[in-house]
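In this view, the complex is presented without one of its protein chains, the others remaining in place.
When the chains are written out, they are named A and B in that same order, and each has its own residue count from 1.
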Amino acid sequence: MTNSISEIEDADCVFIIGSNTSSSHPLVATRIFRAKKKGARIIVADPRTIQISSLADITVRHKLGTDVALLNGIMHVIIQRGWHNVSFVEERTEGFEAFSKGIENYPPEKVAEITGVDAGDIVRMAEIYAKAETGSIVYCMGITQHTTGVDNVKALANLAMLTGNVGRESTGVNPLRGQNNVQGACDMGGLPNVYPGYQPVNMMDIQKKFEKAWNAALSDKVGRTVPQMLTGLTDGSVKALYIVGENPIQSDPDTHHVKKALAAAELLVVQDIFLTPTAEMAHVVLPGTSFAEKDGTFSNTERRVMRVRQAIDPVGDSRPDWQIIQEVSNRFGYGMDYSSPEAVMREIASLTPSYGGITYERLEGEGLQWPCPHADHPGTRFLHEGMFSRGKGLFHPIEYRPPAETVDEEFPYWLTTGRVFAHYHTATMTRNSPTLDAEIREGYLEVHPDDADRLGVLQGDAVTVTSRRGTITAKTAVTDRVQQGLVFMPFHFIESNANVLTNPAHDPVAQIPEFKVCAVKLEKAPL
Amino acid sequence: MIEKVRERVRDLLSSGEVKGFLGLSNKYGNTGPHLFCDAEDLDGLVIGDWKGPGDARYTLNKQLIHIVRKYPDDVFGVLVRGCDDRGLKVLYTWNQLNPEKVIPVGIACSQDLADACECRKPYPDDFVAGEKVEGRASDSVARLDALDVAGRFEAWLKEFSKCIKCYGCRDVCPMCFCKECTLEDDRLVNNGVIPPEIPVFHLTRAVHMVGRCIDCGLCNEVCPADIPLRTLYKKVADIVDEEFQYRPGQELYAKSPLNILMQPSSTG
Partner (left out) sequence: MDYRTVLTTCTYCGCGCNFYLEVLDGQVIDTIPCKTHPVNEGKLCIKGWNVHEFIQSPKRLKRPLIRRDGVLTEATWDEALDYTVSGLKAIKDAHGSDSIAFLTSAKVTNEENYLLQKFARAAVGTNSVDHCARL
């Protein structure tokens, strides 16, 4: 997030797009509820009706994968009516000319046809957001999990820059990170192209710095992303995969393809706390510990680094993951001798400029939000004050591109996937929690009442759902939360694994798969 | 104020009268519940004033129940304000705690806190620190009562529509000690959807607060949707008081009106 969670409650306008906030980030929803109470205008754009829609001043349900068109339409109105922030655009940005030229192709009437959103609503959304003193954009995987994920994010950045809603309190472009420590995993260099702190692996002076610190020769070749690893396993160029705390069999698109790839590994090592469907395929399983059995830190969606503290001894013979990795490394012949996670953090701080001022002692209390470059730095609540990372903010002209797969005669329904409030990701933990399991026991398919009629199914009847990649069976939940022609499934439940169906086509830059859009056909399942 | 509390706790621990004292501690740079077992180690002990008076209160009575379920023969001390003291009385009455095994260490709340809570009795029967200040009736209930029925209903529906079904109001409630909870019964409240069925979920809970709610307000404070639950349960308590002249926690072993209503069938 450019800004902090608590700042949202003081925004004049909150624009929520592609985030089912009250289900997936409930404590961010708290701030949106408060903003509403304090008088903020709320805009919700989501293909489904979500809980937070009910308190919105305007809510639109655009067609799957039409975010760029919708956002361009909004910006078209803003520029046409002169609602943009001229001084911000002049002083803080560049590339406006080319960008605004591109936007000319997106009048609201045309956008209405692409998105299914009423042209008048597009004008109202533009007016509410552009005229707010402080407008905060909140988005999540509904924006990013598309073949146009990067375009979608850039379009949001354009919108914030156009209206000067960035670099100030209670504004910004605020992605809600899904996993508790996905921010930290990225910060720590859990990416194939960067060392900790987003320092590129292919820059000579950076490579030298790490070679010296780690006392090892390092590769300047950018590594493989997850989809490339799977392809590598299939074509034989990758022989071994070491997985820590992930469950790609259930979390990655096109499960059959993932299974085939993992089955081809000569060595599959899985380190986890439960025997997940992925661990079941491993050659060797190393039992790690949960967050309650070790010390360390997590970094949340607002870049706040916070302590994780050991509450109990490791369960059974399981071991904290940092000890397992250290032991593997030592046996491999590369010495690691950390006495504690705190000792690891000292090394992280010494090599990662944005974490430079972070120590366990300073994390007591509220934690610290990076960038926190030195020991006296108080941390950073919001980014881009006065200047962007690259100097001036650059407008990117973005053209609308349809999703990789669209409906046709054979596969006439749009499928989108997401989360439910009582479960988490592949539900490895939540389905082992009796209270959460009792709240929602199984997967389901949300179907519009008219479509249910057409299929001849009632609430709770089983349907088979088939995409170009596979077939699953699920119970129906008949509801007008989805529009006609659209169906929704949570991906938490392995028995009706939505990712058997999803499309692995991915964004060319970020390589994020298009979980949010694919085409399916539905049939009433035989009893 | 805190010195007087420390002094009392030190005495209780060093004399061996209690095995431990459940209070609040400043640790990890935050304030939270803590069991003090060493008379020499009371430095972190606080009364829960963080940025404002009483803004770091916790359900210590609930945690105490957890401990005594496993250690029923030991005596424990516990930090109590007026509301917690009412809570103890109800918990003694319902046999959830044994008054012979609990030594409350009371503090009286400040006027600011009493006003913010709209508390009728902002002090325990006995207290070692603080000054007795006047209690008061609720303005928030009066404000809602001033609306007509339709307006009131609409206001509540709007609030309930934000509910994310965390069950925090129940989970934090010192009076919610049932093993099975009606709110989880799929036959009454459909599982698996948010907001939970309106208004069944919230009114079911409100009904269950009859004769129970001791007006500590912790439900209100934990609500991620800022639903003014305390006001709802205050209203419930006012109705019960009006009809049955009963307020939970006023007197030890006073029978709740529901209890009296049930007697004919339970004896028959």
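Rule of thumb we're sticking to: a contact is a pair of C-beta atoms (placed from the backbone, for glycine too) under 8 Å apart; a residue touches a chain by one contact, two chains touch by 3 or more.
Nothing here was measured: the structure is a model prediction, and the numbers come from that model.
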Practice item. Return the single residue from A:Leu191, A:Ala264 or A:Leu394 that touches the missing chain. Key: A:Leu191
Check your understanding: Hey, which of A:Val89, A:Ala130, A:Ile143 or A:Met229 is the one touching the hidden chain?
Key -> A:Met229
Check your understanding: Among A:Glu90, A:Glu104 or A:Asp313, which residue is in touch with the absent chain?
Key -> A:Asp313
Practice item. Taking the full complex into account, find the residue in A:Asp67, A:Asp252, A:Glu405 or A:Glu446 that is in contact with the omitted chain. Key: A:Asp252
Revision key, fill the gap. Where subunit B meets the left-out chain, the residues are 19-20, 27-28, 30-35, 50-51, 55-59, 63, 66-67, 70-71, 74, 164-168, 171-172, 221-224
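We adopt the following convention: only the chains that are shown with their structure count from here on.
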Check your understanding: In whole angstrom, what separates the CA-based centres of subunit A and subunit B?
Key -> 39
Practice item. Give every residue of subunit B touching subunit A within the complex, in rising order. Key: 28-30, 161-162, 164-166, 184, 191-192, 194-195, 224-226
Review point. Can you list the subunit A residues touching subunit B in their complex?
Key: 22-23, 26-27, 29-30, 33-34, 37, 51, 54-55, 307, 309, 364-366, 420-422, 438-440
